[in-house]
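Written out below as structure tokens is the structure these notes cover.
Shown here: the complex without one of its protein chains, the others still in place.
Labels for the chains are A, B and C, by order of writing; each one numbers its residues from 1.
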Amino acid sequence: MDKVKTNEKFSKRQKLISLTPIIGLVILLILYVVIGIIKDINFKAGFEAIVNQSVILAIVATGAIFIFTLGSFDISLGASTLVSACAGGLVYNATGSVALMLLTCVAASLAASLVSSVLGSIFNLPVFVTTVAMMSVLSAVSEMLITGKGGNQIRISGLSGLENIWVKLIFLVIFTAICVFVFEFTKVGRRQKALGGNPVCAKLTGISVKTYAILAFIMAGVGIGLGGFLTAVRASTITSGTASDIGMNIFIAIVFGGMPISGGPRSRIYAAIIGSFSIRILSQILTMLLAAVPGANGIAQIVRAIFFLAMVYLASMNYRTKMLPR
Amino acid sequence: MVSSVRERKNGEVLLTVSDMTKTFGPVTALKNVGMTLKRGDVLGLIGENGSGKSTVSSIIAGMQTADSGNMTFLGEKWEPQSMLDALENGVGMIVQESGTIAGVSVAENIFLGELSQFSKFGIVNRKNLNEAANSVLRNIGVENVTGEMPMAALDFQARKLIEIAKVVMKEPEILIVDETTTALSQHGREVLYKIIDRYRAENRAVIFISHDLDEILEVCDTLTVLRDGNMIRTFEKSEFDADDIRTSMIGREMQGDYYRSDFVPTREDEIALKVDNVVVSGHVNGVSVEVHRGEILGIGGLSHCGMHTLGKVMFGAVAPDSGKVVLSDGTEVKNEFVAMKKMLGYVSKDRDNESLILSASVKDNIAVAGMEKYAVNNFIILDGREKKYVDGQIDSLSIKCSSRNQAVQTLSGGNKQKVVFGKWVGRGSEILILDCPTRGVDIGVKQAMYQLMVKLKGEGKSIVMISEELPELIGMSDRLVIMKDGKVTKEFQRSKDLSDAEIIKYMI
Amino acid sequence: MNTPTLSKTKKTARGIFGTLIIPVAVGLILWIVCAANGVSMFSNAQSLTIFVRGVATVMLTTIALAINLNSGRFDFSLGSVATLSAVISAQITLNAGGNALTMLILSIVFGILLGAVSGGIYVLLRLPPIITSLGVALLYEGLAFTITKGSNVSFYGKTDVSGITTNVLYMLIIIAAVLLITIVLFDRSRFGYRYKALMAGQKVSVNTGIKEVSNAVVCYAFSGALMSIVGYLTATSVGIISVDILNFGSIGVMFSAFLPMFIGGFIGRYSNDKLGYLLAAITMTFFSMTYSALSVKSSTQSIINAVLLVVFLIYLSNEKTVKDIAALKHIRNLFKKKTDGETNND
Partner (left out) sequence: MKTLKKIVSVAVALALIATAVLALASCGEAKKVKIGVIVADATGSEALSFRNYYKEYIEQNYAVEFLYSDALTDAEAEKAAIENFITSGCKAIISLASADRPAQIEQCEKAGVYYAVASGVLNDDEYAKYKDYKYYVGAIGPSLDVEYQTGYEMAKAQIAQGKTKFAIYGAGVGYRIDMHVQRTAGMLAALCEDESTTYGGVSIPGAIIGSLYTDGEVSLSKFQSSKYELVGYHALWNFGDATWQANLASVVAAEPEVILCAGTGLSVFGQAVSGTNVKICDIDSFTSDYATAMQNGTVTYLAGKYASSIGPIFAAVLDAVNGHAVKTEAGEALALGQSYWVATSYAQFEKFQSADSVANPIFNKTLLDTVVGDSISYGTFKTFVETDRTPA
């Protein structure tokens, strides 16, 4: 009897903790509204800003969940997004076709993803370090694309019609729907989680580590491509600093959203969206509160750091071990 | 050290344990256990896997703490903070799982956590350290290992001897020997027995843990039987009787058959899987065996005879250096993917690390192998169908869990193993390779497993059972292959007269 | 041990060869490349200073990274520790007065403190260090920015605080001292033996009663001290500390140390890994000097470095003895579920 009881308690707590990220998002939203009212902000512009600033991050991060589920870690996502945006921008400028631009964006990021994953698989390299190298290569490639024709930017004009929150939301909804389907309702997602949970066991169940690593990078590649496209549309001027915001923030976002860093069966596809919106709303709140304080950006970052650590601590409360985690 | 200040009087109470209880999540490992150990005693602890004998000894040795209960050592409260703490104060344990570190030297392993005696101002004197290690090794009669050797260069037996040296050099009052001998050859065993004899003579005490009844009867003076976390009975030397002891280990009269009731080897003619002259360097040295449909093939031997590796080769998880594994239709099992496709199933000896995703639910673990059974077009997974499939396995194997969503890591050993079985049986595996399928499983579940194997055999499936426990090999196999040093040394047919003693000859 | 049949002299010769082959070969090849283009790596009086400073910086960063990475602990906060310790010590020295040595000592003190806090957050939260160190990096970047109210710290005209970095001898002393302390601490001391035991067999060591928490915190503190010297060298040699590092501007430092860490680990097989890091730092600085001499564009530099990293990794991963390199093994294990890699189970 006792066993059952402890179990129920355990799983109840588990459930509560697993809800931490969404509770966090709700609290942040409430805070945003309350402070917004006090500060008399323009809510319409505010919500648009949140969507505008969150969606690209959310899309790239959602795709990246597949990589993180395997327990792998890709640090070149930001650089990859930039390459994708550059390639798309150049193609649009040459052809004037939005469809071709979108295709190019996805193709470019898929190519980058495939290089990382295939290199890692064939030569059996640790993914993290491979992507560190890829990050350098991709930055250099984008530098070449940007400066190829002289000048320090790729300027895209004529796409401002696409630059609105509805286009972004449609992209987000469609891509998320695809990802949720693959992640939750197909063999691929199940096997990804199994691989992340225990690669040895997964291998002994006939699941090919290499195949699914490449599949994960393909899903991520599509996300990056869409993110690159939206980045190009939004920025309209692509420079070497474009998308620099994405790289590490993906990591912050998905951890914030409740994704276990070791991947595996507790991976959640929604973590990317929850996390992306959470950190952007938090930034908005801090901007409102600190805008007039000198050195505000530093203080805002300190608060973000503390928030981040507190959140991940709360969300992982059930998984403490005697030994220090590595 | 406590010991030096006291005179060792035979019969003085060294250690008492009372009312000790320990749970691991939902699993109760110990229930109100109590025992007393006197000077000069060599106490045997015996019980099936999961009976709690290792748990109680690891608590005494400071590896973990009990949930409740009291211990005294030399009349004082005994609450060791760590194994090192326990050892410093007179209780040392040679552990069952390897307790050495491959990445550092022999000497560093021996003096792990107590380098202070070799260091001045925090700097370690390597020369002194190595010399001290050498003398410790010589003292227990180990000649061919020296302190500066990297641990990784040693074979399994030598590593075990290092562990023994590490503990014995501290001259603890109580020495706990946990399933150590299985890893040792005759030479190693003699080293250990000599130490035990010395301990008895010096009026210290030994707790000797084993599931090998014969050995325990030989070595020990008294014997305590544990079952399912309960103390069952203590036997004095005069009361030693193998049958009595076995009865109290197993406990109740078993309902129905335990092992197979028949003693006739049966099988169909068709060869399901054939191992053809397989070599895996360092593990398997030219093995050829075949399994028929409807046959239970037992493979036995000492832990490092190569049979576990052979099991992995059969499933395609280890690629042999030469030789191959072929199926009845001529398919060569080159990797796990082919194995899965051809309906092979593999249960690893290292269940937690290789056969289960501990952090995943019962559902996820069972479902992961059976997708082609319930996924639409072998691709799309619908919740309802998946649940139905999983619930089917939970029911038919009577897996005890609060729900199909319970994390596997919170299940007991037996139920974990049932989940693994469910994973493979559920998808309709034709050939099952079971490596130590009853390891760490309580008796009830064991019986269920055996009965399931009989049922599967009846359905014409082939079963390869690799085991280190002779009774179950004798009790279940149609044919029993014994391996030693990577080679098959003998093959036995199922028979009523098959005895442990006869088989062991071919193992060591 | 792997080749007990080799005679002792042969073994020593092999050790020396393996230890020196990479830096010597790279130095030679790059010297030829430079000569072929009519330039020289050491073209002027400053070259040696730059070279030695480069070696010091790379070596310290690499050791700081390797200490924790060898134990499977990623530390994204290295760069932020360097900047923040430099900012704090510079503020104090510039405002309260003091010379180069004062500032160096202050830097190290704060480096130790910041490293210990970073390690403390890790052991307190008991989360994977890859997560906590990201949080710490954000935190320290924010602090560096806030302390100066967002203004870069300038040393212009304060020659008294920059005396060390322009003096080759002082920097050689720093290199030698750090190398010596690191070797003594990690290879000879009780702490180092425990560190190695924890690294190779975490579970066994913890069960034996080795205090992992304090060991880890000391590692972080030591790595913090090294990074503070890096921060000091960079700050005083350039004369300015840029606090424009918000939003992970500081983590690039960590990535630059990967290649020398692998090279150093490889060299370490033939002698000592710390010596390996020194030689790897020399190797890397040869590259830097060559890039400068040949005016190689920064994008080309980063591609060359990335390709070198990948090629070297491919070599390591596909070499049979790859298991000897603890660092690589750990990286690979880090994101996989741990099997019983740490014990002797076959």
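In this section, contacts are C-beta pairs under 8 Å (C-beta built on N, C-alpha and C of every residue); 3 or more make two chains touch, one makes a residue touch a chain.
Everything quoted here is computed from the prediction, not taken from an experiment.
Asks: Among the chains you can see, which ones touch the chain that has been omitted?
Replies: Counting the whole assembly, the omitted chain is in touch with A, C.
Asks: Can you tell me which of A:L110, A:I238 or A:M259 touches the chain that was removed from the display?
Replies: Counting the whole complex, the residue in contact with the absent chain is A:I238.
Asks: Out of A:V34, A:A94, A:I122 or A:M323, which touches the unshown chain?
Replies: A:V34
Asks: Pick out which of C:G54, C:G72, C:G192 or C:G224 touches the chain that's been left out of the picture.
Replies: Of these options, the touching residue for the absent chain is C:G54.
Asks: Hey, which chain C residues sit against the chain that's not shown?
Replies: Looking at chain C, the ones touching the missing chain are residues 43-47, 49-51, 53-54, 57-58, 124, 145, 148, 150-152, 154-157, 159, 162, 234, 236-240, 242-244, 246-247, 253, 284-285, 288-289, 291-293, 295-298, 301.
Asks: Which positions on chain A touch the chain that was left off?
Replies: 27, 31, 34-35, 38-43, 45-46, 48-49, 52-53, 147, 150-153, 155, 160, 231, 234-245, 284-285, 287-289, 291-292, 294, 296-297, 303, 306-307, 310, 313-314, 317, 320
One rule holds in what follows: only the chains that are shown with their structure count from here on.
Asks: Using the average of all C-alpha atoms in each chain as its centre, how far is it in Å between chain A and chain B?
Replies: Roughly 44 Å separates the two chain centres.
Asks: Give me the residues of chain A that touch two or more other chains.
Replies: 197-198, 200, 264 - these are the residues of chain A that touch more than one other chain.
Asks: So which bits of chain B are touching at least two other chains?
Replies: Residues 353-354.
Asks: Along chain B, where are the residues that touch chain A in the complex?
Replies: Spelled out, the residues of chain B in touch with chain A are 25-28, 315, 317, 336-337, 339-341, 346, 348, 353-361, 364, 367-369, 371, 375, 378-382, 402-403, 405-406, 410, 423.
Asks: Which residues of chain C touch chain B in the complex?
Replies: For chain C paired with chain B, touching residues are 1, 184, 188-194, 196-197, 199-201, 204-205, 207-210, 326, 339-340, 342-346.
Asks: So in the complex, the part of chain C that touches chain A is made up of which residues?
Replies: Counting only chain C, the residues touching chain A are 71-73, 121-123, 125-132, 134-136, 138-139, 141-150, 202-203, 206, 212-213, 216, 243, 246-248, 251, 255, 258, 299-300, 302-303, 305-307, 309-310, 313-314, 317-318, 328, 330-332, 334-337, 339.
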